[in-house]
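Other chains of the complex are left out, but the ones given are in their true place.
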Amino acid sequence: MNKNVLTFIGCDSDYDQSDMVLFGAPFDGTTSFRPGTRFASDAIRKDSDALETYSPYIDRDLADYYVIDVGDIDLTLGNTQKVLDEIYTFTKKILNDKKIPFMVGGEHLVTLPAVKAVYEKYNDLMLIHLDAHTDLRDELYGERLSHATVIKRVWEYLGDDKIYQYGIRSGEKHEFEWAKEHTQLVKFTCRPLLDDLKKFKDTPIYLTIDLDVLDPSVFPGTGTPEPGGIFFSEILDIIQGVTQLNIVALDVVELSPHYDMSGVSTAVACKIIRELMVGLLSKENL
Amino acid sequence: MNKNVLTFIGCDSDYDQSDMVLFGAPFDGTTSFRPGTRFASDAIRKDSDALETYSPYIDRDLADYYVIDVGDIDLTLGNTQKVLDEIYTFTKKILNDKKIPFMVGGEHLVTLPAVKAVYEKYNDLMLIHLDAHTDLRDELYGERLSHATVIKRVWEYLGDDKIYQYGIRSGEKHEFEWAKEHTQLVKFTCRPLLDDLKKFKDTPIYLTIDLDVLDPSVFPGTGTPEPGGIFFSEILDIIQGVTQLNIVALDVVELSPHYDMSGVSTAVACKIIRELMVGLLSKENL
């Protein structure tokens, strides 16, 4: 008899054999509007059962590759700094073991310690950032560690000209102005990323997708719905482009399943994760 | 005083006079992920009250034609084979009375006995199948009768080159491969159907629409939401095309209203049913 093991579909390889490691970081401690991204990784695993491992988009099957879903990190709820340290340590270990870390948030702040760990390995790291929001505030309600400041904090590691932001449609005026100096920011759409692909060549890339880059009609289940986002076909195109790059770590964040009564947002997240996986793992010379 | 009669709007003609018979088949017994399509026909009748009988798309009014909504078939819950037999018998009677049967599911397996009944009358029958899923598995969890195998079972009646599938975006690898040999399968979109119309000429057609062919943003209320589907304008175009064919029976399946808190999926289903009706009934020489 088997115990009741819950993993993302097709991600049941042995750790040692795996090229990619999926894990959850169920933290939503700085969420200002509506919490609940802590429930995302669990929802994704459960509903992935309704997903096939086969991608009709690129005619590849996740079952043919080696990925492990190691579950969620145990996080110290209520202590933001400890949580970030725990994510950092976890990501570091996966990198040391020469595997690609694939983190499922949680809120966007979880990206910070993961980038830190990756940056220590690849100090020419660049960030590709898909989001509705700039996330470039310097502080929110007096706090420097927040979902709304995370890319500003990441910039403190990576520096100017290393951060590419796409799909941005919300932020304070000064954030957009700051971005003109320090990042490349594309408003409203992600399509220009497809033209930018050649710029990145073989540079190591950290890819972070805040799922609220999608239009709320496609993805209602998030803390701060922002009308005017991209549609599913656009994110599919982006995934097919970006998986050609040298992505060394990635995350998908901000699914809040309790605001998704019909489960469609979780289904969207599941399919995005599958397409990212098969896209990255089916490249030659991985 | 009148008793409280619940019918789909505009479908209150006498049976004998009617050219088309609407009925519900509230069965969801093989649903593997989330049940609830059994509630569809009731929800559709109730919410059709907010629908007008007039179609501004083709400038025709359902009130000018003869349709009867005869309510739901009494089905033997818990016994799949009996349920299928009951649907078969019911459909057969409508055909014998020289009317067009229009079935509202229920899960997709209800299509099987209806096709069987129609095939016995028209043995050159072809199937037009709009769906997110191939439904071409040979069995699911050991069962040959399932929502996921229904088109494979239908093929056992109709044979090769009789089944046209559109909008398909989910399935196992072997299903897509099998389809290459036995059906015509169009991935992701239904638009090529508009080019295929002339192929069908006057051949008798069974039209089955699994509503999950629509994108979950348009139609969240279904058991297995599949991102990447078609939009409402596309299905309207398809309906205007397909209603020119010789459709001898049809169904609309897989609305699951409990996963549709805002009622938009039921509204979509209602409008699709109205457009199919006015499109089919307003043809000359019906």
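When the chains are written out, they are named A and B in that same order, and each has its own residue count from 1.
What we mean here is this: contacts are C-beta pairs under 8 Å (C-beta built on N, C-alpha and C of every residue); 3 or more make two chains touch, one makes a residue touch a chain.
Just so it is clear, the structure is predicted and the values come from calculations on it, not from any experiment.
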Identical protein chains across the whole complex (2 displayed): 6
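Just so we're on the same page, only the chains that are shown with their structure count from here on.
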Between chain B and chain A, distance of the C-alpha-averaged centres to the nearest whole Å: 38
Residues of chain A defined as touching chain B within the complex: 49-50, 52, 54, 56, 61, 215, 217-218, 232-233, 236, 261-264, 267-268, 271
Residues of chain B touching chain A in the complex: 32-34, 168-173, 176, 187-188, 215-217, 220-221, 224-228, 259-261
